[in-house]
Structures are given as structure tokens and as C-alpha cells.
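Every protein chain of the complex appears in place save one, which is left out.
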Amino acid sequence: MMDITEIEEQSALDKIKKGERLDDRGLEDFRDVEVETGVAKKAEGSAEVRLGDTKVIVGVKFGMGEPFPDTPDEGMLMVNAELGPMASPNFESGPPGKDATELARVVDRGIRESEALPLKELCVEEGEKVWKVMVDIHILDYDGNLMDASALGAAKALIEAEIPEYEDGEVKREKTKEFPVNKVPVACTVVKVGDKYILDPSLIEEKIADGMVTVTWTEDELCSLQKRGNGGFTKDELLDIFEIARKKTDGLRKIIE
Amino acid sequence: MMDITEIEEQSALDKIKKGERLDDRGLEDFRDVEVETGVAKKAEGSAEVRLGDTKVIVGVKFGMGEPFPDTPDEGMLMVNAELGPMASPNFESGPPGKDATELARVVDRGIRESEALPLKELCVEEGEKVWKVMVDIHILDYDGNLMDASALGAAKALIEAEIPEYEDGEVKREKTKEFPVNKVPVACTVVKVGDKYILDPSLIEEKIADGMVTVTWTEDELCSLQKRGNGGFTKDELLDIFEIARKKTDGLRKIIE
Amino acid sequence: MMDITEIEEQSALDKIKKGERLDDRGLEDFRDVEVETGVAKKAEGSAEVRLGDTKVIVGVKFGMGEPFPDTPDEGMLMVNAELGPMASPNFESGPPGKDATELARVVDRGIRESEALPLKELCVEEGEKVWKVMVDIHILDYDGNLMDASALGAAKALIEAEIPEYEDGEVKREKTKEFPVNKVPVACTVVKVGDKYILDPSLIEEKIADGMVTVTWTEDELCSLQKRGNGGFTKDELLDIFEIARKKTDGLRKIIE
Amino acid sequence: MKKDKKLLKNGKRIDGRGIGDLREMEAEAGVLERADGSGYFRMGDTEAIAAVFGPRELHPKHKQKPQRGILQCRYNLAPFSVEDRKRPGPSRRAKEIGKVAEGALSSTVFLEEFPTATIDVYMEVITADAGTRCVALNAGAIALADAGIPMKGIISACAAGKIEDTPVLDLKGEEDQGGQVDLPIAMNADTGEVTLLQMDGMTNIEEMDEMLELAIKGCEKVAKKQREALMKTF
Amino acid sequence: MKKDKKLLKNGKRIDGRGIGDLREMEAEAGVLERADGSGYFRMGDTEAIAAVFGPRELHPKHKQKPQRGILQCRYNLAPFSVEDRKRPGPSRRAKEIGKVAEGALSSTVFLEEFPTATIDVYMEVITADAGTRCVALNAGAIALADAGIPMKGIISACAAGKIEDTPVLDLKGEEDQGGQVDLPIAMNADTGEVTLLQMDGMTNIEEMDEMLELAIKGCEKVAKKQREALMKTF
Partner (left out) sequence: MKKDKKLLKNGKRIDGRGIGDLREMEAEAGVLERADGSGYFRMGDTEAIAAVFGPRELHPKHKQKPQRGILQCRYNLAPFSVEDRKRPGPSRRAKEIGKVAEGALSSTVFLEEFPTATIDVYMEVITADAGTRCVALNAGAIALADAGIPMKGIISACAAGKIEDTPVLDLKGEEDQGGQVDLPIAMNADTGEVTLLQMDGMTNIEEMDEMLELAIKGCEKVAKKQREALMKTF
């Protein structure tokens, strides 16, 4: 006998085979995307992203730090994600596990590899003092597709962020100026279920996925890939997936720019 | 069927209803208070406090450190408590849990808020070097009322402490001078059981408490409060409790001064 | 009924009583000792040691660090051991437990106490910069006698190590010079089983040991001892054990010099 | 504590409030989908979200109590909720607040109805501008009610304090930094019982009486706001 | 990234390889005794050892799945495997690689044959000179086969990349540092399916096509080497 989850999974699967979805979306449709900014008043930039019932807050804080020895004249980017127990009955308190680590690192690479941030301009004193850009992803409600929601929130929070002045050895948070973002990396996860592709998977749909690829595009370049879950893809499937993601990220980028 | 602990708890409860206690104390009596100093020879100040079978050692060590950025000309106070596995069959090894953390923080606030320590005088070089006053609470035997025992031990250990000289960039532990304590914060926990108040609860009595308030007084001011456990108090009850604690802390203070 | 392990243990025990061993070695014979160097190309020195099915890699890395305050003009030795889950079905992932800690510390003391390393020569700038000699023991396959294998590997890796040049504030790993080792500490663990002594115990033999002593000798001095396991030894037994270990370590030392 | 700035002028505070005024409040129930109950509370710039899961089986089993359930709280500040980014995960301060929050909320829940179970209350502070534990508790109490947990009354919290020797209600960040006393309380607004009480600073019984009086009146206003939010969800 | 050194000259790379050449490989099965299966793989200077334990009972029990087994990976760099000694224990990077390795290997194992069980794959990198996750996976796949785990095909991995605007196969350390794109993949050489795919750097679809083509051909050569190693053990 199947339990409720299994029955739901089977329904989701049956629907997708017929080109339909449980919530009547088209296979390549996202749920409603809502983006709100200024949600965390102490952050220098923040954004809340909702994809249906999935809800993520991203906050950006600036701080002063010592640069890495191999990049003495560059600011530092740090991305952290917490899958706290609030977001799901299955999450536990404690240090970030594999899922949170992967989430943070995929978002990090999207920003880093796209050279979205002007790291050289974030150097205050070579080898001594550079700005740290600290991006914290806080998951509030988890109904699938954390990757796309988090990447979108991070991009928006960075776009919105204002950098404090640094005067007389102190960070002056009351004085800020605009923080330039060179590129806007946006992620889209393409999910294979049987011989179909779907986008923006709900929690149930993630469970029945045969594999997923999170593709991060800037306006005109592919800057990060991450295949997730079990299952495999042929080369032709991958090339299709990159194109599907490209189109969708163009649309998502418009929402936050 | 009740197990032994439940039977004991029931007896304690029945007694208190009649204004009596298992060990024949009056409701507002402390168990025998014994305070011994100089018990840890490598500490700059130390005290062992016994409240009946409860036994606590507090040691004070001084060290040199960098001040907090927002108080560059003040020494630093650190209070830590270990509820090690020695003290009770129910304590486990590992990092401090909620109980140890609360214990340390309540004792810390009593000392900090009463301005007992001359923190400004503990500055050696502004922004660079200040004394750290490190108070470690070590629980040896746990039969209730760790808060009052620990706070009393901490106050006594600080009164007894002698501060080392700092010469030529080194802490000289062989040369010490007196360490001035401005105020003597003393804690008294008032426990509500039914419609009665009791003081200095044993382990069994803590279990049947409807709520407790730990009240810290200096000679003439109330400097810290902490309601503990479930249950609630009306405003009038609270005002009574503050007075009960005031009288009792006056008595306890005499023991250690 | 005994399980397979118990039957094996019983056979090992019976054999030893008769002066024999499961693998037909003599009581004081080591299994084949194989030592290979240069096995970790990024290490400044490395050695793989095999004692039968036991297999250990030791790597030596040099780094620059601040000296300990009480030895401002000396380099620092650090020895670490990982009993990773690869080496045995019974090892778990996680921070080093008691066994790994003991292993690292016994190897550490053999090197430190024999004054094998010229720590004074490893000072670059007194009180500021000294070389750290970092010895990492990695267990790949565990069939008993990790102590002797690890100590031998550590000695060999240090002998093989070349120290980088330090120029213009940077470690230049492409330029190296010889690293002098003054003494060669070698460990031999003597195991008591009933009234017999055996050397180089296999995993099964370690389980039936009545006690072991790990004895570390340099060419001419005893520099470290560690009694391990339960059981006890009379003084005369101990003096015998030191001599047995001396002879055997002389032989082992020849293999690595 | 810097005391150079004047915090009170002609009985008015830096943001124009009177002695006994709360900051502007906002409350909402049912803000999350996965949790069994959830709540949002804002007081001035300080805001928090809370989620409730349970009653559900307590793990590990040896912590289960045969006679009654337990209520567990996690109080946490988001890394971006404060001036200088906070390391993720509960600090010592947060652990202590989690514990007193358990005391504050447990008293109102009929835990004897849920033997062996746990009710988990997770509170996240999104922006911290003083009064974080009170705001978190207010969100937590809404979440408990939203989860349908049977309760003896709503728990409502706010802080009184002392600035420039004057008892006042609901300190905001600058007042807190320059203040002399911080007195957060939580109250069962239906029974009038104080279920959380902490205090830092130097004071006396007369001032305590005044501050408690202010805080109790504040809690009543908070309770009204919480109830309004809960009404909207029915 | 320092880009001052010329990495390509007349179609040849710093170590003399052509655009589509792998580094020299070495493979061995059954290198450990205690593990149920083990493997060694080397590609140029990068080398790794892997051990497989299982199928065996999964602890804690509440993680067991009634319908199928799970495959768990640990990827770790030895402290002495890199230029500056690495702190022991898996870093954030290593945790992530462990997770994608699970995805890469799980797809080939008949996990439905082992309900409630776990198959543990432990991979240790001994020397790191770029391509560590691929080399570790190649050792891991050999170890799985050596352990007799029923599989749909061997998993083989290698990375393509872009240096000086040119797609190339199997970057070594200096190329990786000066490179523009890193594209590690793992492939089931029997089905042609890509089971691990990561990419960092800026590129476009045409280049991706070229790089994937190079990497897929590389994986086929890796598979040959793995099979040879496994043949020797029979």
C-alpha cells in the first residue's frame, strides 16, 4: 500500500507524462514569482523571493576584512545558506549539511564566475583591508526549487545593496553609496521527469525527478552548471537544457532589473 | 504506579503545603552555607560554596587580551559554567547546553550590571591591551540551586582575587596586588510551589516548582532578574519576591564580605 | 556459540600458546615491511609503510607560523593522525577520537623527545616567524600495529623531506634544500599474550592482547614509552620488553636509513 | 554605553513617542505554508517570523515524558539582522533566550494533552532594533494559536526600561544602547500572569513597580494586536 | 588568476599534450584489504584511492529506505595533497563534491536490489594537481566494481576546460589556475549518459558543445583504462 506521499508522487508523475502538472501549470512555467526588496532593514541590501509556497530571504552585509593572500587587491565574496528547521518538518537544527552547502556554493559560483561584482574596486588598502560582501540565504518556507529562488534573491539583494562609506578606520553604515553590479547571473533548474522537462519543480516534483541541471546565465554567457540528483543526460539533452534555461533566465532577469 | 522520584516529589509537595520541608527547614531557610577560599591554588581567586549537598567551585583567572572595539578602554569580563558529568548522573559530557549557558549568563549579568568590577582600571593600553577577568564555574555536586551557589562563589572568588602585575609585556603571576570590587552582587532564587514561596530549593524541590525568579541585589540596588521554569507570577507576587530576596541576599552577603 | 571473530581469536590464542602464529610467523617476527617514498608529490616528504595488510601514508608539509610564546626561537612540530572510514569497516567519519589522538601523540613524542628535529634552525625571525613541520598520518588499511607503522613512516618521511626556501616573505616551494634529521626515533610495540611476547600484532592479535607497550628508541636512547590496553606488567617484564624493542628497532631503522 | 545624546525632551522620546507608548505594531498569522502554524510580528523596526511544528513525536525517544508533552524553542538572529553581520547559528545569548522562551510559552499550553510529544517553536529575527525576544515571542504565540494548539491564553511580550532615570515602555535601538535598565516581560494576557521576566541594569523596587506597570499595559496592547491578526485567519 | 604565462603554443600545451589529450593514466583495482572493494586512479600527478564498504546496514535506522538502498560518498583531500597543508576533514567544497559524486555513482548501481542498505564509497585524494573530483570518481567506480556491486555500466570522469579561448581536455594544475573554464563530467561509458556535470567560468553554447565532445571522448578512454585494471583482478 502506498502512503499519501507516494500517491501524490504517482499523480504528479502521471500528470507530467500527459504534459500536465498537479497545479495546472505548463511544463515550462514557473509558479508566480514575487520579489520584494528592503525586507531586512539592517542589511545593506535584501530581497525576499517567493516561488509559489517557497519563500527565501537573502540579505547582503558589508564588512571590512583582510584579503586572501593570493588576491591582495580584491574584495571577498562569501555566500552562506541556512536550511533552518523553520522551513520544513524534515530540516534539523545544526551546522549546514550537504544540501545547504551545495546551495550556497552554486549561488556563490554563479556570482563569482560571472564576475558580477567589481572585486578590484572593493580593495581599500592592498593586502590589508578589503570589503567582504556577505550574502546570507535564509530559507523560510520550502516547497521546492530553492536554487532558482536563492540565486534570484541573491542577485536582487546585490543589485539593491548600497555600500557603506569607510572613513577614519570605521565602517559608517549611516552613509552609503550605490554598489555597482556588472552582470546579473540568474539560475534556472531544468528537471527531467521521464522524457519530459519541467521547470520550477515543487517539492513533490523534485522527489520524482530523474535528474536536474541548474544552469546559470548572465545576459549573454553561461557561467555555471550543476547537475543534481541521480540519473543522467545525453549531450544532446544537455544542449537543449542550456537553451531552455537561457530563455527562462532572460525572463527572470527582467523581473529583478 | 509512581516511581521513587515521583513519590519523593509528592512528599515534598505535601510537606510544603503544610509549611514544612523534607529536611525540616523553614520555607525561607537556606541549607547550611559553607564558603571556603583559596581552594584552587593556580587561580588568582577561588571559592568553594556548599549549600547542603550542592557543591560549586569558582575560579578567577586574569589574562591579557584585546578589548572589544566598542569599549576600547575597558577590561573584559567572561563567565563560563560547566555542568560536567561528575555532578549528576543526568549530566553529559560535551559543550555547554542551555542550562549551563543560562547559569553562566545570569551570574555574568549580576556582576556586569552591578558594575562590581572597575573595568576602566583594567585597561593597560587603550584599544590594544586590557585585562580579561575570566570567571569559571565548576559544578562538583548538584542538589539544586546552582544559581545562588554559583553567584555567591563568583562574588567571593572576585573579592578574594589578587591581580598580577603586568611588566615588560608579560603577566607576572608571582607579583600580585589587591583587586578592587566595587559592589557585591548576590543572587537569591525565590521558588513558587502552590501558594507558598521557598528558598534554596533542593533538586527534588526544583522539580515541583511552579516557577522561580532569580533576583540579584547589590547592597542597595536590584541589578538582575531571571524568571525560570514554567508557570507565571502576578505583579504583586513579583514585588513580594524582590523583597524576600533582598532580605536574604543581605544575609548571604555578610557571609562572604 | 562463538561468532567467526571469536573463533579466530581463539585460534590465534591457541597458536601463540604453542609459540606459533596464524600466519606462521615467529613470535618476534614482523610481517613483511615495505617502505616506499615520494608517494605524495605535493608533500615535502612522504612515505608509505606496509606491514602485511596494514598500510599507512605519512606526509610532511612545511609552513610558516608564529612560534609558541615560551619557545620564540624554535620551529614547531605538529603531528596529526586520521583514522578515516576507508581503513576499516569500524571506523567512522568525524573528528579524531581517543585512538587517533593517542596514535598521533605517541608518534609526536617519539620525534619531539628524541630531539630528532633541529628546531632552533627552523627559526626564521625570533618571536615572529618559524617553520611549522606538519606531519600527517593517513591510515589506508588497518590490520593492526598502526603505532609502529606510523612511527616508521613519520621517521622516513622526515628523512626524505626537503625544506622550501623562504624568500621575500614567501615560501618558495619550487626551491628546496635538505632537511637535517639528527636522530631517527623508531617504535616497536611489544604485546603480551598469556606468558608470551609477540611483535607486530595483526588486528586479531591486538584483540587478544593482555597489554602492550610501545617503546621508542633512537640509535642509543630510549625516548618514549606508552603502555596500552588493559593488563599489567611487572618491572622485570618491562625491562625485558625494552630490550626486545631495542633489538627490533635497530633492524627497522636500517630499512629506512 | 554612550550617554551623550539626549533621549528624552519634554516627556517626548527621540521618535516622538510618549513615556508609555509602544512603537507601531504589525501582526500576521499564517505566513508560512509548510509549518503547522506560523506568525509574523513587527514592533518598530524589529521584526520576527515564527513557525510551529507539532505536536509531533519527540526524538530521541529517551527524552519523551510519559505524562506530558514538552515545548521546545529555538530563537535565532538572521546573520543580516544586525549592524555587523552575525555568524550563523544560535549564540550563547540566543540559547538562553530559547530557554526562557520555553518557560514563557510552556505555561500557557495544555501540555498534559500531548504525552510523549513535542511542540517545536522556531523564531527567527529578521531585523533587530531592540526588543527582539519580545517580538519573537509575540510571533511565536501567534504561531501556536495558528497551529491550533490548545492554550490557556495568548502570551504577549514587551519590554519596559529606564532612560535618563525615567521608566519608559518599549525601548528602540538607540534608547536601549543609551539606557539604564532593560526589563523584557511576557504575560498571559488572559490571566495577567507574567511568564517571562528578565532584567538588566540598576534599579529599585519603586522603579520596578512603575516599569512593570508600563510593561503590563504594553502587553495588553500587544495581545489586542495578536488577536486581531488571528481573527483575520478565520 | 594569473594569465601571464603562455599555456598554448602552436597547438601544444605546456606539457606537450595536444588539445584533446589526456594526461598519462594509471589504474588499479583491489589495492586495499579491509574494504569490500577498492581502487586507485592516477591522471598525471593527481591521484586518489577509493574504498567501498557494503551493501551493509544503514545507521541510524530512521534513514533506511524500505524500497531501495542508498549510496553515500565521502570525498576528502589528504592534508598533504596540496601546496599549503590543508586542515584535516572535509571542507565545504569537499562536502559538495561528495554530494555530486553520490548523484554520479547512484545512477549506475542497482540500488533497488539492496532495500534498507547503504553502499559507502570513500575517496581520498593523495595528490591534487587539478581534476581531483574526476580522478577520485574514477577510483570510486573501480572500487564499486571490485566490490562486486551490480552496475549498469562503469562511471568514468574527466574534465574539459578552456584556456586562452581554446577548449582543451583534462587541465593540469597550471592550466587550471590560468584557465577560463573548468567543466568536469562523469559519464556512464556504457550508456553515454552524463551523470556528473559541473561548470565554472564564462562560456557559450558553441564552446560547451566542443568541450562536452572532448570530455565525452576523454571519458571513453578513461573507461578503457578502468576496465583494463579490473580485468587484471580476475
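Each chain gets a letter, A, B, C, D and E, in the order it is written, and its residues are counted from 1.
Here is the rule we go by: a contact is a pair of C-beta atoms (placed from the backbone, for glycine too) under 8 Å apart; a residue touches a chain by one contact, two chains touch by 3 or more.
In this text, all values refer to a predicted model and were calculated from it rather than measured experimentally.
In the entire assembly, the chain absent from the figure touches the shown chains B, C. Across B:Val35, B:Ile57 or B:Ala116, the single residue that touches the chain missing here is B:Ile57. Considering the full assembly, B:Ser88 is the residue among B:Thr71, B:Ser88 or B:Thr234 that touches the omitted chain. The missing chain lies against subunit B, touching residues 39-43, 46, 53, 55, 57, 59-61, 63, 80, 82, 84-89, 93, 95-96, 134, 136, 138, 140-143, 173. The set of subunit C residues touching the chain not shown comprises 96-99, 101-102, 104-105, 109, 112-115, 211, 213, 218, 220-235, 238-239, 242-243, 246.
Simple rule for what comes next: only the chains that are shown with their structure count from here on.
The chain occupying the central position, as judged from C-alpha centroids, is A. Using mean Cα coordinates as chain centres, the one most removed from subunit D is C.
Centroids built from CA atoms put subunit E at 51 Å from subunit D. Subunit A and subunit C have CA centres that are 47 Å apart.
Shown for subunit A are the residues that touch two or more other chains, namely 96.
Under the contact definition stated at the top, not a single residue of subunit D touches 2 or more other chains. Remark: the chains found to touch one another pair up as A-D, A-E, B-D, C-E.
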